[in-house]
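There's a structure below that I have some questions on.
Complex shown without one protein chain; remaining protein chains in place.
What follows is subunit A.
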Amino acid sequence: MEQVEKNVNNVENVPVIELRHVDKHFGELHVLKDINLSVKKGEVVVVIGPSGSGKSTLCRTINRLETIDSGEILIDGTKMPEEGRKLAGLRSQIGMVFQSFNLFAHKTILDNVTIAPMDVLHKSKKEAREEAMELLKRVGVDNQAAKVPAQLSGGQQQRVAIARALAMHPKAILFDEPTSALDPEMIGEVLDVMTGLAKDGMTMVIVTHEMNFARRVADRVIFMDDGSIIEEAAPEEFFEHPKTRRAQDFLNSVKAH
C-alpha cells in the first residue's frame, strides 16, 4: 500500500489538490454544488465571486475545516480521511492563511512560527528557531520576533501567518481572503509577499477580492456564484472576455468603484 502511494506521488501529472464532485449543504442551503477542481504543482489558482458564492467554503473544505456531504478531496493523490492522525498528517502538508490572521495570541511571533514544526514535525527547538528567523526575514518581520501578535499591525500579522504556514514546508497554501481584514495601506505588503511566493513556484489557492492582484498573479481564475464554478479561464481571457452573464455583471460591479 505504501509503495503504491509513493509511485502515484512520483508521477508529475498528479494534481497537488483535486476535488471530485464535492457537495455541501448548510442545512437547507446548498453551498457547494458538484465542485470539480484540480490544482497542479506550482499553479496559482485565484477564486473570485460575489459574497455568499461559496468561495470561502470551498477553500476551507480543502483541508477539511468544513466537512463535505459527498464527493472526495485528494491531496497529492491521497484521499483526505475524515479524522485522526492521517487527517492531521495531510493537513500539515497544506498551509492555510486566514482572513483574520489567527496568530496564536499567547505566543510570541517567533513561537507562532516554531510551534507546529516542533509539535508536528518534531524538530529541535534550535533548528525550528533558525528556520523561523529565516522565514520571518523573508516576509520582513524578523525584527518583531519577540513581540506578541497584538503588538503588530494587521499587515505584519498576516505576513507572520504566511511565515507560520511556510515553516511546515507545505505542498500548497490556501489563502482565505487574506487582505479583507486589512487597512488599505497594508494590503500591498501582504500581496507583495504572496507575489514573491508565486514567483518561487509555490502552489496556491487564493480567495480574494483584489482583482488587479488576481490578474497579475493567477495562472487560472475560477469564478464562483451560488455554490457552483461558473467560469474557469486564464486571467487575461477571464477579465477581458468573460463568457457568462453572471461573470460580466460581477466584473462590472467591481469596476464600478
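Methods note: a contact is a pair of C-beta atoms (placed from the backbone, for glycine too) under 8 Å apart; a residue touches a chain by one contact, two chains touch by 3 or more; residues count from 1.
Here, contacts and distances are computed from a predicted model.
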(request) Would you kindly match the missing chain to its UniProt protein name, picking from "Amino acid ABC transporter permease", "phosphoenolpyruvate--glycerone phosphotransferase", "Glutamyl-tRNA(Gln) amidotransferase subunit A" or "ATP synthase subunit b"? (result) "Amino acid ABC transporter permease"
(message) Touching the hidden chain in the complete assembly: which of A:Ile73, A:Leu135 or A:Met168 does that?
(response) A:Met168
(message) Of the residues A:Met96, A:Ala128 or A:Ala218, I need the one that contacts the missing chain.
(response) A:Met96
(message) Need a quick check: the contact residues on subunit A for the chain that isn't drawn.
(response) 63, 65, 85, 88-96, 98-106, 115-116, 119-120, 148-151, 154, 157, 161, 164-165, 168, 181
